[in-house]
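Have a look at the structure that comes next, please.
Rather than the whole complex, this shows some of its chains in their spots.
The first chain written gets the first letter, and so on, giving A and B; residue counts start at 1 in each chain.
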């Protein structure tokens, strides 16, 4: 049950090492605190081995990668693997540049990921090892819709099996799958796309959920996705007519801070395929 | 008309590559989304050629420059030039350090800018190739006032002609000029100076406006300046007596998110010299 997943995070306060982009890093830290986790950011190769060792999990987000941080991602990923910590990959912009695509490929080759989360264009790039996307947003042609849902579910399950990981594709409809089972989640609001970094925030929350629910990782990943979407809906309902994307951002984090297990359970729109 | 400039941004969703400082980058990304554009940040020399190629314009802000990002600015600037994308320079702190002054000079020599925007101290440094300023704020002695306006208008027109670009000087009175024409804009509030990064935000918005209005760049640049100032006025009117600069920041971005062409047209206080 999603309720238990949420409560396990609040009860254990998982410490999450984030190597994440500097655009959305503040929101990532605050949303980790809001959901019941604790963040620590470090991206210097000489620092990350120690830092990831005192944490419970690692969130790697390639949004503003550079050569130094790519090296740090690899070192930290291997160390987290050796300690059995769950590692999540958010391949921001994979398909938009050769460096991002190659870095994503290299990381997947060298590090064992518990979960890979991205928009559909990024996850297709992960699947193909190459791709083209328009910036950091999903290509319209790739969008998961009710019409393409069956095919998309099959795609994520197959990829999850091939990479032996959890694959999460987020968009209007969210998919969270391992090889056998796919959670289809219909929470969220299109206006969340007008806030920078809701995806980055989600990746960090998912990492905390994976750490706090070691025996139940697929469900925990799905619970985190439903949490973000449900918070987006609740917060949207509180916006006044003069408020826009900046306040919406704050209200989503506030809503996650206030969320309890019952509300999450009641709000989640989930189907299992 | 400013209305058309705004609507062209909303209708075409220009993708803007930002190499910008890490202090205000989150607000820059959110304000780009608020105004109808789409941001992508990348500052690794090996990444920027690909990234700028999929964008419509490039915003270079030297606020927290380092050797790696300076190299990225040059590579991205040249690539954007070769593709005919508009490039904007925000020479944050030019005059405050030799590195910033020299980087600004080097960029202007190597990259063709569609627009250069700064406070009066920074733009004087651009004009002279050297200068001294107190930090990142304009020197009081340099401020554009009603008394010095005629001289300031002549200064920006002359500089615009010499550098073959649009020059925007923002402060209590804003000037946006090419060699023939100067928009004098009297929107805005002094309290905007108590928010970090309203200038950085404006530079990003201006880049989006330049991309979306290729046949009308001077007017588009002026429209963006009026938009920021008008949003500052409207948002200020909404502040309660317990609110300060943090909430004011959010309210300005919210106001830009809600702004329509008619409101902008009606709010703009513009004179052409």
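The working rule: a residue touches a chain if its C-beta (ideal position, glycine included) is under 8 Å from a C-beta of that chain, and two chains touch if they have at least 3 such contacts.
Since the model is a prediction, treat every value here as computed from it, not as a measurement.
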In this structure file, how many copies does the full complex comprise, given 2 in place?
3
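Note that in this section only the chains that are shown with their structure count from here on.
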Calculate how many whole Å lie between the centre of chain A and the centre of chain B, each centre taken as the average of the chain's C-alpha atoms.
33
What part of chain B is in contact with chain A in the complex they form?
15, 22, 25-27, 29-30, 33-34, 38-44, 46-47, 50-51, 54-55, 68, 238, 249-258
Counting only contacts in the complex, chain A reaches chain B at residues 21-24, 26-27, 63-67, 93, 96-100, 134-137, 194-197, 241-247, 249-250
